[in-house]
Structures are given as structure tokens and as C-alpha cells.
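Every protein chain except one is present and positioned as in the full complex.
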Amino acid sequence: LVKRRDLDRHGLQQRYASGELPWPVGSEDWERAAAEVLPPGVFDWIAGGAGEELTLRANREAFRRRRLRPRMLTGAGHPSTAVDIAGTRCPAPFLLAPIGGQGLAHPEGELATARAAAALEVPMIVSTAASHAMEDIAAQMKGRPAWYQLYWISDKEVTQSFIARALNSGYEAIVLTVDSPVVGWRDRDRRNDYIPFLEGDGIAQYASDPVFRSRLPQSPDRDPAAAGAAVVRMFPNLALSWDDLAWLRDRVPVPLFVKGILRGDDALRARAAGFDGFIVSNHGGRQLDGAIASLDALVEVRAAVGDDAVVLVDGGIRRGPDVVKALALGADAVLVGRPYLYGLAVGGGAGVERVLGVLLEEIHHTFALMGLGSPADIEPSLVAPPP
Amino acid sequence: LVKRRDLDRHGLQQRYASGELPWPVGSEDWERAAAEVLPPGVFDWIAGGAGEELTLRANREAFRRRRLRPRMLTGAGHPSTAVDIAGTRCPAPFLLAPIGGQGLAHPEGELATARAAAALEVPMIVSTAASHAMEDIAAQMKGRPAWYQLYWISDKEVTQSFIARALNSGYEAIVLTVDSPVVGWRDRDRRNDYIPFLEGDGIAQYASDPVFRSRLPQSPDRDPAAAGAAVVRMFPNLALSWDDLAWLRDRVPVPLFVKGILRGDDALRARAAGFDGFIVSNHGGRQLDGAIASLDALVEVRAAVGDDAVVLVDGGIRRGPDVVKALALGADAVLVGRPYLYGLAVGGGAGVERVLGVLLEEIHHTFALMGLGSPADIEPSLVAPPP
Amino acid sequence: LVKRRDLDRHGLQQRYASGELPWPVGSEDWERAAAEVLPPGVFDWIAGGAGEELTLRANREAFRRRRLRPRMLTGAGHPSTAVDIAGTRCPAPFLLAPIGGQGLAHPEGELATARAAAALEVPMIVSTAASHAMEDIAAQMKGRPAWYQLYWISDKEVTQSFIARALNSGYEAIVLTVDSPVVGWRDRDRRNDYIPFLEGDGIAQYASDPVFRSRLPQSPDRDPAAAGAAVVRMFPNLALSWDDLAWLRDRVPVPLFVKGILRGDDALRARAAGFDGFIVSNHGGRQLDGAIASLDALVEVRAAVGDDAVVLVDGGIRRGPDVVKALALGADAVLVGRPYLYGLAVGGGAGVERVLGVLLEEIHHTFALMGLGSPADIEPSLVAPPP
Partner (left out) sequence: LVKRRDLDRHGLQQRYASGELPWPVGSEDWERAAAEVLPPGVFDWIAGGAGEELTLRANREAFRRRRLRPRMLTGAGHPSTAVDIAGTRCPAPFLLAPIGGQGLAHPEGELATARAAAALEVPMIVSTAASHAMEDIAAQMKGRPAWYQLYWISDKEVTQSFIARALNSGYEAIVLTVDSPVVGWRDRDRRNDYIPFLEGDGIAQYASDPVFRSRLPQSPDRDPAAAGAAVVRMFPNLALSWDDLAWLRDRVPVPLFVKGILRGDDALRARAAGFDGFIVSNHGGRQLDGAIASLDALVEVRAAVGDDAVVLVDGGIRRGPDVVKALALGADAVLVGRPYLYGLAVGGGAGVERVLGVLLEEIHHTFALMGLGSPADIEPSLVAPPP
């Protein structure tokens, strides 16, 4: 059970990126390829979920159980899949979900992801747990839209510094993740005895932050593991409540999303706290094992907040039809996570571009087969209840 | 991932057709045998479905979940299974579903299928994507009934030419497939990098059509791949709408069916557009992955169009009891697809005859065990809801 | 695909019967052991079902899905499991289902089964397709109760002769099987190309019958296969209806049961035809594949005929708790089939005794754990609906 960091030990990343090996096809193919490329501990950290992985599986099954009821001969012509989400233009109704520690999947990490996202104009949500500083990631995007995902850790001044940096770097929206007052309990990571942060991975926002650095006896550059341990100590924030969020709202002049809502009543609390949008999510099954599938929670959240609110959903989205299912059940757009990280693991930035390109095509294709002219044509009757 | 076309590389087709090898028994046996006979890429093209194959599996499961409630001692005597569908006599309530590119399964392709269908008097629906010209196929049938399946591609004059040829060739009905404004997204074919049309397979209607030929710089006989590419370019027709169908209705003096309907409201639109019959279908799970199982959609379509309309269904029909289930849930008859193509792959025309003969026997046998004297005795109480 | 009749090719039957090998434990263990003892074709004939075996599996699953709701501390004391079914005393609420051709499982066939049944006082229902003449089987029972199962084949005089012989032999009730106007379509037998009757197995009632013998050009003893072929020709009787049954009722002065009912309306027709009891059955999944599970049909049949009628059920009963489930859902008793035939295959008469002894113990044990003093204590609240 040693820590395994020998990235791309078989030289596969290079062979995929160079075209020597053909790209995987379906999302399961990408996952299998990533499992071959990555050290087992890293693959498990990416692919795994909390506990028995009940929620990890439930997320995907919730999509598989729903059935589409397409319309024929609508005469819609070539569909446009583009949407505007809180002022951010998306070529199709999805954004890149925030994922930390992408340097574990590929040396270029979030920098490669950002370039690929920018190339296809897909908005990226950058994680607080990224392997690169948010300013460096933003620089790779050359003005293409990105949002910033925030953990509100127990050191409020560090949090405040992150907000300021994100706004300065041009992030167009802030996403506060609220489902992680503590880190999830993941069997795979415990079996592998592998917590990236404790090895100094995924702490780039902290290591690059002057306030955080002032908390440490020595530079994170000299002792990244000690810095990681400090992050882990600061991370839990069980006292945070909806009442505290007025402080945040006051400091965020851009659209503010809450991520991790699974109940309608919580969505109403979030709206009362001034959030502009809601991301229905169980953190990809990585936090509370046994939590309801996010697609199953979506209907309730949409019903609670009404038609005008912006509602996104993540967890289990792998293919073009999934996007239409989510929108028919109430989402304005979805977040896609592990698929692009498998792309990064398999082929770096070229792999991410490939995954995103195929997904864009699949969504366009699904629209065409369902007679949809644009996302605005999607309505609840397009999904049948599970048989 | 090369293209594999070495048909019957093990000489199995001949050994089956000659009786040296015994015929497979159940439909799964035929599928397994076909997988041994055919090059993997061809088998995948036949057996596979779109995306994750959710709908491919759902089609079959929808039949398996339903349970029959037979009547005993009805004194019905030896059943007659024959029905009349829009004026076409069927020895049992099924027709051969249109399948393109049958030359990939066996050198004689649709010619062998047509002879076998004619021998057993089972009506065949000939595909626009067939490997042989519709006139040549019709010639093999010696006056036995056949219908013609039409794709309305973006070149309307080619479509018009096909209609004229089909009527001239004596096809008794026209089936317009509406679920394919674009070609499905099939993982297996993408893994195999195998699109038959791009290799000049399944373009015989086009290659034999004077209008189409006039569109090409050189004869399809000299450059079939270029012709295939032209077909692929012309194929998508996203602008077609119900309003356009008056044009078709005016040109089709024989019964006109719409194939690919999965919703009651679309069936009503089709009726308003003048169609005589409705085929509930998701294209055998080959177009929109995640689409509702066709048997699940059947009840809604029948309820929408009322008792007098002609409603057929395809997708997942493999055995005699499936036919009774479909009729009890509202169909007048069914289309059977892959099973006869596996017969063709395994033993050519003799294989098709075997498959059709067994299916006719199975249907007769199911009628006997259920106390049915004829298809007219079938009513909804013969099927129990899934437990 | 040869016929395989080399019974007990490994000498296992003797080793089990002698105690050298320990008896199997659970019903799945017995089935596995029988699969080792028997030639594959014979095992398949016993274990298999019609078509895809959907109903074979559904029968068992219907029991597994139901959950028991036991009562504690009822103070019932040591339970009595005995019941009286139409005047026949059963030590527990089950009888041996009629199974033909038991000579295929063990040389002694029904003779051994009859001795074992008599030893434990479990009533046996002797099949028209038995491997021994009904008089010889009855002689082994030494006055213990047995019923006779009748197929009403198309030669009415042969049927009439069977009835007379059964009454003369002391059978206490007649069971008319109505679900077999033709023989089931069983994939396994077709794969094995094995129909016992065509080899002269299971035709002992016919071969020993003077009327039947008068129909043949030569003695069945000299050409058993020709006799088998004659049985197969006479067997189908699709013209039989409820109206014909007055003739039977007039000739049967003992209780008369109908076996193979799966609908409430058919049960009412059977009652109108004068039947004393109803056996809800799909022939162990061997006739109509896709037929409703017999346990699922039981509730409807009981509701149709009311509380006073005698209702039995078979199909899928393997363990003690199954008996309580069936009785709670409306049965007065059950028939047990394949389990005792596996006992016969594994260890001859000693094997049947073992299986029956264990089942009696299991039923007693289940009664004890549920606080039941007798079958009369069983009522619907003891079974929960599937979760």
C-alpha cells in the first residue's frame, strides 16, 4: 500500500496524444483507458466514491432508468445547442465541473484542461483544490469564460483572499460548495492510504495565497506536506450556516451559485441567502454515501425555486442523451466531471479536447434525433418515468 | 481496427446451409452462431445499437417483463394465425422489418431473403439501404407481397425517383422512416471504425438510380466509396416536417405507413398528414439511445389513434409469445428484424427460411397454448402488468 | 447431439443410496447433484422449461419476492402441519405433483417414488405419462392415498379406458390437466434433439391399455418407438372445451380437479363444469413460456372461486417457507414436483424419502418459527407485498 505517483508509467499518455493509439470511444472506454494510464491509487482517487459507492452508482443509474420520448419531423432544422447560463455563453448546456488535483492525472493538470476548454469555448469551473494557482489557470484561457469554485474553510481570511483573487482573475461567477463541511470517507483512498492533500497535491491555491502563507512557519515550497496538513486542518467548517452567507453575498459582485443542494427546502434557504443559482449535486458520490441521486433530487429543487431560477445538476452525466434528460427534468445545464478528467489522464489537453468535442457532437446529435431546435424546446414530456 | 469483410472466413455458412451443422435453436443460439460466422465488425454492425445500448436492451426487456394470462379449454381448435394488414396477407401477424446492407451478412443478401420470405409468404419490407436494387429484390419474390421502406433524404428528387420505382416494382405499401434525420451514434461501429456506406455497401438503391447517378462526377460502379460518401452527405434531412408530407401523400396511391413513432401526439400528427398506418419503433435501438422501449410506447400510440388505425411495432421481438404480447397491448402485427438477418448470416436463404419457419410454428404453438382461434381473439386481458 | 440414456454413468446413484456420499442439503444442491448423476439430455428434460425459461424462473422468483411476517409467542405449541384435501389426508400441505417418465431418472421410476411417498404418507399424483402402468404404481402404495392425473387426448375411448382403470386401481381423485392441448416448446430438448416419448419412454399407461393397443398394428412391446409416435399423434386435443367436461364429470365419482388454471374467469368456468378443485399451474414453466407465475395467479383464482373451493398451486416450491407463502396467498395446499424427482435421480426411493422427509421437517420448522399451530392459522397478513 505504498503511495504511487509514477504517472504514465507505461508511456501511454504520449502514445494517445500523438495519435499512435486511437482515442477511446464510449465513456466506459475512456475510464478503462485512464485506469491503464494512471497509477492505481490515483485512478481510485478519481473514479471512486464515498463508502460503498452506493451514490456513485445511483447517480449513473438514475440517468439510465429514464427513457426519452422523442418527437419526429418537427422540422427544427440543424439544432443550436448553445445556452446562456447566468450570463455565461455555453456552446451546449454543460460546463466543466470543478475537480481538484488535476496535476495527479497529467503533469499539465488544470493548465491543459483550461486550454482545451477555451479552445472549444466550454466554460470551466476551477476548483479551490486545483493543482495550479487560479491566476495561472485563468491565464491559459485567454478570456474564455470560467467560474471559480470556493470552499469556505474555517480560516475566513483565507477564504476572503481567494474571493478577491478570483474576482481579480476575471472569473465570471463564484460557486460555493456546501456539501463538504468535512472530507468524504472513501474506502478506496483508505485502502490505498492515499490522501493527495497530505502529500502536497491540490493545494496550489493555498500555497500561492499570501494570507495562507502567513499562517505557516515556513514556505509551502520548502515543505509542501506540512502545508497540505495545514489545509486539511483548516478545511472542516461545521459551524457555517446560511446566516453567514450575507457576508459572502456582499463581497461577490458576480453571479453566485451554491453547489451541493439536494433538497427543495435547502434551495429556498439558498435563495433567501441571495444565491443566483443552484447546483444540485452530491459531489459525484464522493461525500455522503447513500445520498439521493442528484437527478432524482433535481425535480424537487426545480419545483421549489420555480421556473426563473438557474438550476444546474451534476453526477452521472456521461453521454449526449443524459443532457437532454437532465434538462427535461428541470435543469438549465449540467456539469460534466470525471469524463474530461479521464480525457486529461489519457491524452493531456488533446484528450480533454477529444472528450469535449465528442460530447458536443453527441449533444448535437441527440437534439437532432429528438427534433429539438434548441434547448428551449426541451420540456418534461420528453422523459418517460422509469418503466 | 481494420475493416473486416472476410465473410464466412471459417466456411460455416456452407456447412449450415448444407445440413452438415444442425440449425441453432433459440434466438440467442442464432445470434451466437451469427457471431461465429461473421467478421466481428459486421456482426457488431448488425447486433449493436446506439450509445450504451440502453434502448437495445430495453426493447427486449419490455417483452420479458410482461406475463401472459392464457385461457384454457376454449375449444378453438387448430388456430389460424393469418392476418390482413392494410390489404397485405400475412400467414402470421408479422412482416420482415426493413434492414439495409444484407449483402454484408451473406453474398446473396436481400435476394436470398426475398426468396425465403416469398417461399413462406411472409411479407418483406425492403430497405432503401439494401445491398441490391429494389427491382432485383422484387423479381425474386414472384408476386409475393412486399413493401418498400423509404428514407426521405435531403435530395427530394432522388426520393421522388425511389417512390416511382417502388410503385413500378409492385411494392404494395410505402413505409416512411422518420426516426433517422441523421444516422445513429453507435459505439461498436465507432470502435471498429466501420461505416458500411462509406465502403460502398448498402447503396444499391442509389447506385441504381438515374437521378442519383446524375449527381455524381463518375459512375458508382467505378468508385463505390465516393458514391457512398455522397449518400452519407445527402442523408441528413433535419428540415423535414409533418407539413411536407402532403407532397408524399399525393404521390403514393398505395397504403402509406410512418415508421419510428414513439408518442401518441406524433401518431395524431401522422394521421393528420394522411398516413394509413403507424409503426411504433425506435429503429431497433440503433438511433436514439435511451429512447423508450417500443412495446412501452405502443399502448400510448394505440390509445391515441383509436381502434380502427393500423398499428405495428418492432424492436425486441424474438419468440412466438412476443407476438401475442404485442397484439394484446395494441398492435395489429409486428416487424421482425435481426432474427432473420442472423438466419441469413448463418445459412443464407435456407437460414432465413428456417428462422421464419420456426417463428411461424412458435406463433401457432403459442396460439394453441393460449386457446386462441385467430388473432382476432387477442385482447388486453391476455397480458398481465409486470409483477 | 446424440440421445443419451446411459443412466448413472458414474455409479453415483448407488453411492448416494448406500450412504457413501452424504445427501445434498438445499434444493439447489439436489439439483446440482442430479445434474451430475443424469445424462445431460435427461437432466435438461427434467430441469428445463419452455422457450427462454422466463416462466420457469418467474415461478421461483415469485416466491422469493414475497416476505413473511411471522407472529411471535403465540403459544401454539408443537404445530400440526396436517391437512385434509378433498378427503385425502396429507401430513403437510403438499402432494407430489404428477411427473411423467420417471424411469428416465432412475430404473425403478414411479415405483420407487410411490414406495417413498407411501412410507411418509405423502399423497402422490400419478401421471398419464408415467414410465409404469398405473396399476403397478398403485400396488406399491399399499393403500396409501394417490390421485391420478389425466390428459384428455384426442382418442376419447383411450381416455375413457384410463379413467376406468384409475378408478379400479383405487386412485382417490382425478386431476385433469388442461394446459397441454399441445406439448410445450422447449429449447433444451430441441437442442438435445430429445423427446422421450418418441423413444418409447413415458408411454406405459398407453402400452398397458387394451384400447390403445387395439389402435396399433403391432404390440408396443415389440416396437415401443412406433407406440410412442402414436401417442404423440393422439396427444394434441385443441378442440376440447369446457362444454365437453360434463361427459367426464359423469364418469368420475371421486373428487375431480382441474390443473393448469391461471385466470379467475377460467376457474369460474371450471366450477360451472363441476370440478371440485382447482390447481393453479403453468406446468412448471414447461408449456407456455411467458405465462404468469403461478403464485401471482393464485390470488386472482382464489378471489374468483371464494373461500370454500379447494385451490392448490404448483411451480417454484422448493422450501418450507414457500408452503406458508402459498397458503397465506390463498392455497389450501401445494404440489411439489422437480425436488422429489431430483431425489429420485440422486438416490432412488431413498433419495425421494430424504427429500420428502426434509421438506416435512422444514414445513414443521417454518410453522414453529411463525407461531402457527396448524394450517388453519395461516391468513393473508402473514405475507408482505414485495418491497
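A, B and C are the chain letters, set down in written order, and residue numbers restart from 1 in every chain.
Everything below uses one rule, namely that a residue touches a chain if its C-beta (ideal position, glycine included) is under 8 Å from a C-beta of that chain, and two chains touch if they have at least 3 such contacts.
Computed from a prediction, not measured in an experiment: that's the story for all the values here.
Student: Of the chains you can see, which ones touch the chain that is left out?
Tutor: A, C
Student: From the list A:I292, A:V313, A:V334 or A:A350, which touches the chain that is not on show?
Tutor: Considering all chains, including the one not shown, the answer is A:I292.
Student: Among A:D187, A:D223, A:E361 or A:D377, which residue is in touch with the absent chain?
Tutor: Of the listed residues, the one touching the omitted chain is A:D187.
Student: For a quick check of understanding: of C:R9, C:R69, C:K142 or C:R233, which residue touches the chain that isn't displayed?
Tutor: That would be C:R69, which touches the missing chain.
Student: Just checking the interface: what residues of chain A touch the absent partner chain?
Tutor: Counting over the whole complex, chain A touches the hidden chain at residues 1, 51-52, 54-55, 58, 62, 65, 178-179, 181-182, 184-185, 187, 190-191, 193, 236, 238-245, 258, 260-263, 265-266, 269, 287-293, 296-297, 386.
Student: Could I get the residues of chain C that touch the absent chain, sorted low to high?
Tutor: 22, 25-26, 28-29, 64, 66-79, 319-322, 325, 361-362, 365-366, 368-371, 381, 384, 387
Just so we're on the same page, only the chains that are shown with their structure count from here on.
Student: Quick check of your reading of the touch definition: is the inter-chain graph here a line, ring, star, complete or other?
Tutor: line
Student: Report the inter-chain centroid distance for chain A and chain C in whole angstrom, where each centroid is the mean of the CA atoms.
Tutor: Roughly 60 Å separates the two chain centres.
Student: I need the residues of chain C touching at least two other chains; which ones are they?
Tutor: In chain C, no residue touches two or more other chains.
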